[in-house]
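A single protein chain has been omitted; all remaining protein chains appear in their positions.
Right, subunit A next:
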Amino acid sequence: METYKLPDERGHYGMYGGKFVPETLIQAIVELEDEYKKAIEDEQFNDELNTLLKEYVGRETPLYFAERLTTFANGAKIYLKREDLNHTGAHKINNSLGQALLASRMGKKKVVAETGAGQHGVATATACALLDLDCIIFMGAEDIKRQQLNVFRMELLGAKVISVDTGSATLKDAVNEALRYWVANVEDTHYILGSVMGPHPFPMIVRDFQSVIGMETRQQYVEKEGRLPNAVVACIGGGSNAMGMFYPFINDESVRMYGIEAAGFGLETNKHAASLTKGSPGILHGAFMYLLQDANGQIQEAHSISAGLDYPGVGPEHSYLKDIGRVQYESISDKEALEALKLLSQLEGIIPALESAHAVAYALKLAKKLNADEGLVVCLSGRGDKDMDTVRAKMGGGV
């Protein structure tokens, strides 16, 4: 395989990606790309980011050998990359801090962001509090209902949370409103997109800031096992924790990669969020990517028990990696994710986020098929505290 080097200079990953945005935003994303390229060559910027990641976020996060889970699966060794131990409880902070530093560098004092479950909103509000930036978060009215506590967290951190009532009133609509806000305020505002989606350069920037996950994992796994893992597994909504885990392994042909989408009530129903498995290519939110859409190109609503996977598209780089077959995309239902959440809680004392529970559920299936001398890593992208109301309701109030 040739060395992987994408996106191309136009921000494309094969046919995917690009900059499908209104003309008003073009200048801002061109400037962002220029500034980003300068920043990553700048020692001071990197020092500042790395110091914050170490001393504020708490990196590096452990690569934990889940011995009881491994025994349960009775197959390959299962390791967990503990992104749930990051400050704010998920991988989202890796990107929010990086982009907030970029915003400061560009002299922009205001930040806008979208959020689904609220994890990216909380991470962005946190980074903005730290770096003294004004912060506005758009969040779907439905998600606000589901994630009250995260709304309060964001407000406590000084952010202004704006409820979005349009469309399905979830993440997709929050992105629409954040984009509309950005179009109107582009001169003094930076948009901190929370996943590997949107117009170029966002998918690249978010991937790069999240790649710390895969880079650490690679090194830690080699230290523990003296070789590379046989497989890495991560859940996919927009796809940021997965891209961060996969990217540093992309040229290692021996490492198989699995991206796990939300099958919701099941792929045979129309209540799922499996854009790669059941969708088709199209353009939404500035990029060419796989989408859930009807025959006339209208975007359909996604469904997942986990608000963070509840998005009808998936980042352009994942779309490309699917087409070339480098990553295998599978899906896990609401029910399977809940079971995995309970299992991990009781076997390892770790309550994962519902998003991450999808990856855990698939990893268990995969581990069973592999031999005891093989090993895999699951990206445990976030912790489950935020999901306790949902989980308790689904379990009928008791375990």
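Assume a contact is a pair of C-beta atoms (placed from the backbone, for glycine too) under 8 Å apart; a residue touches a chain by one contact, two chains touch by 3 or more; residues count from 1.
Note that in this section contacts and distances are computed from a predicted model.
Name of the non-displayed chain as stated in its UniProt record, restricted to "C-type cytochrome biogenesis protein CcsB", "Tryptophan synthase alpha chain", "Acyl carrier protein" or "Phosphate ABC transporter ATP-binding protein": "Tryptophan synthase alpha chain". Among A:I40, A:A141 or A:V183, the one in contact with the hidden chain is A:V183. Between the chain not shown and the residues A:H285, A:K322 or A:R383, the one that touches is A:H285. Mapped onto subunit A, the interface with the missing chain covers residues 10, 18-28, 166-167, 172-173, 176, 179-180, 183-187, 281-286, 291, 293-299.
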